[in-house]
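Below is one structure, written out as structure tokens; comments come after it.
For this depiction, one protein chain was excluded, whereas all remaining protein chains were kept in their positions.
Right after this comes chain A.
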Amino acid sequence: MKFTLSWLRDHLETEATLEQILATLNTIGLEVEGVEDRAAALAPFRVAYVVEAEQHPNADRLRALKVDVGDGTLRSVVCGAPNARAGMKGVAALPGAFVPGTGITLKAGEIRGVKSEAMMLSSREMGLGDDHNGIVELPEDAPVGTPYAEYAGLGDPVIEISVTPNRGDALAVRGVARDLAAAGLGTLKPWSPEPLAPAYPTPLEWVIEDPRACIQVLGRAIRGVTNGPSPQWMQDRLTAIGLRPINALVDITNYFTFDLGRPLHVFDVAKVKGRTLTMRLGREGDEYLALNGKTYRPTPEDIVIADEAGVESLAAIIGGESTGCDETTREVFIECALFDPVRIALTGRRHGVHSDARARNERGLDPAAQRAMLEAATRMVMQLCGGEPSTVTEAGAEPAWQREATLRFERIAGLGGSGVPPEAAVNSLERLGFSVLAHDAAEVTVAVPSWRNDIASSRSAYRAGGTELTQEPGIDPARARAAAEGADAVEAECDLLEEVLRLEGLNAIPAVSLPAEGRLPLPSLTPRQSRAALARRVLASRGLQEAVTFGFTARATASFFGETPESLRVENPIAADLDQMRPTPVATLLQAAGRNAARGYPDVSLFEVGASYAAPTPEGQLATAAGLRLGRTPRHWSEAQRAFDALDAKGDALAVLLSLGLSPAALSVTTDAPGYYHPGRSGVLRSGPKLPLARFGELHPRVLSALGIDGPAVAFEVLLDSVPEPKRKNKAAPDLAAFQPVRRDLAFLVDSTVQADALLRAARNAERNLLAEVSLFDRYAGDRLPEGKVSLALEVVLQPRERTLTDAEIEAAIAKIVAAVTKATGATLRG
């Protein structure tokens, strides 16, 4: 919402400076978005009179002028403009002035032997428009020497505020003035247009065909009007706020929209077919050409205004071309209507029309000001265009908007934390237009002014932005009822409290730290919630950079990583390649790694803790710690560089799982990772035989080539939601046996298809009492072994508990382990 300072002063009697006005607007909730002071840039330019104009002696296209800028000296000016001539008035800049259109600071000089001591300006040079066909020509009565900005009415700063959706009343200069006056910045000027005596019967009648279509509508014609351009002051104000002046009648409706927050519509009576204008809902086949040049097809939910020829406008949103007013209009009909704000909001959204009329209607108009608005509009039309008024036609009735609200003074401190005294609170409300109905030491009851549709709105029959309770159906009925009654009891009071605090100042409320519940707070994260942070630290300390990537990607990309159900497709994507929720963060990490490779950084290790989306339900959005390694290990003198492989990804996943409290012995590996992994170089880490906790492996070459990435790349996903919570119990006492452990290395020859894990598990299970540890320390596959065989070497640690073991006992235990391994895997002990 924009307005100029002088416009505001039309409604507000004030001594306040611009700075004070801006600061107050900010505190009371009418946030200042910007102030444009157009006069500042134009300050050095003066109205000037061209006394003489002669041909330049040395240049065909130039003229030598003598110019009076009002300081008593005639200045010589060389000018190339074709319209420069003696006796004209224009705008001059003197040396030292910055000329915005050229970006140059003017200096006195000489052009081809003639002195030039000033410059005559075009519109473009002043930064006021595109016109550069010649210098600006001003009327003969323009006072020489006056600052041009002052003369042209540009000395008026333009203020832009952002008006929140509840404050329909502040989408009017008068509404802003009222708020400022209430905040103590002056007095609101009176405004009460007297009714005019009609000169003839109205040529058109209103009919409300469906009560849903319109609450109340008034109308009146004015005949004998002349619809030329509107006066300069009105054009200046409209231009200042970014509107294009069209003709007086249209400009008046635009002016009313901003001045009083009252959208009006004007019909050219001669163009209306028949004698009635009908408010009704849209019908099959309705269609009309709107003033914005677009054709709209109203639906049965929309409100339309129709004459005998059909739809003339989408009510309260945008008018029609066929009955609009232009220079030929001799008789005009003013519409002043009140509609259901909710219906207007939905219609506007349905047709995607954003208009100043819609913005005000959907936030609610002043339902009690209908007649006054029509009178004021009639007077302005007669003042600017002449003519005489008809009788008023009307249909519908003023809605029952009247309502009360009560503020218990105890709530000022109880909810507001504020020390504003009751008298001051009542005063604030009165300044805002509330009238006191009852007032005692404990509370005040006020009548809500007609223009504040946001206050106690549930109690009004004209509801703008009104909201309904929408309680969760699962709530116990008695509890839900009490809550609903409670909301009904205190909502209006909250509205009043907000008004009081907004005027009395939020900054005056003493800040109070939250009371502590104890000396030390309880943990802010549950064990389940701390997993994400733990996973981050573990992965980052393993050399992966944490990334944050978008949760959606291109559908084609997502399809390589699993299902792409329709229910996870974004209906209105912001870009075609962001239209599907990712099945796994691996998808977006791989794309991120590819971007790094393309920048010349081919070795990439990234991870992300974020959701994998399997379904739109809360359970279908799985917290995942995913990572991706592309390229090769870091170069280092101590170790040969090599490509990342599946075991690196496994190590990452395993490190996360171990940090979350799982023991390696509880985990097993199966080789059934999803299809985007290399079938032979990937696995699933499970707790016990069943529950999958993580997947890892090399990515499938087909996926890499489809995304244009040079592999190999390895990835992992830890399914954080599936990891069981560690049981909260005290650990058993540690086993600190008093006897020396016995270590033996056992090398087995085994088919290369057998998993090393199978050997470890067999060994572990064979001798549970004595065996403390078993680990794989060597693997050899090569020429010295038979085809298809590998050598796997295990270290076993036996821990005697009661006494030192004899050699025979040791051998027996080892033999038992070897036999178990052989039986389970077919491995044989190497000599």
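Here is the rule we use: contacts are C-beta pairs under 8 Å (C-beta built on N, C-alpha and C of every residue); 3 or more make two chains touch, one makes a residue touch a chain; residues count from 1.
Quick note on the criterion: contacts and distances are computed from a predicted model.
Novice: What is the missing chain called in its UniProt entry, if the choices are "sn-glycerol-3-phosphate transport system permease protein UgpE", "PqqA peptide cyclase", "Phenylalanine--tRNA ligase alpha subunit" or "Aminomethyltransferase"?
Specialist: Choosing among "sn-glycerol-3-phosphate transport system permease protein UgpE", "PqqA peptide cyclase", "Phenylalanine--tRNA ligase alpha subunit" or "Aminomethyltransferase", the correct UniProt name is "Phenylalanine--tRNA ligase alpha subunit".
Novice: In the complete assembly, which of A:N58, A:T105, A:N133 or A:T164 touches the absent chain?
Specialist: A:T164
Novice: Which of these, A:L5, A:A368, A:A424 or A:L578, touches the one chain of the complex that we don't see?
Specialist: A:L578
Novice: Among the options A:L497, A:V742 or A:A827, which residue touches the chain absent from this view?
Specialist: A:L497
Novice: Touching the absent chain in the whole complex: find that residue among A:W206, A:Y613 or A:F748.
Specialist: A:Y613
Novice: Based on the whole complex, identify which of A:V604, A:L746 or A:V821 touches the chain you can't see.
Specialist: A:V604
Novice: Please pick, from A:A197, A:A511 or A:A640, the residue that touches the omitted chain in the full complex.
Specialist: Looking across A:A197, A:A511 or A:A640, the contact with the absent chain belongs to A:A511.
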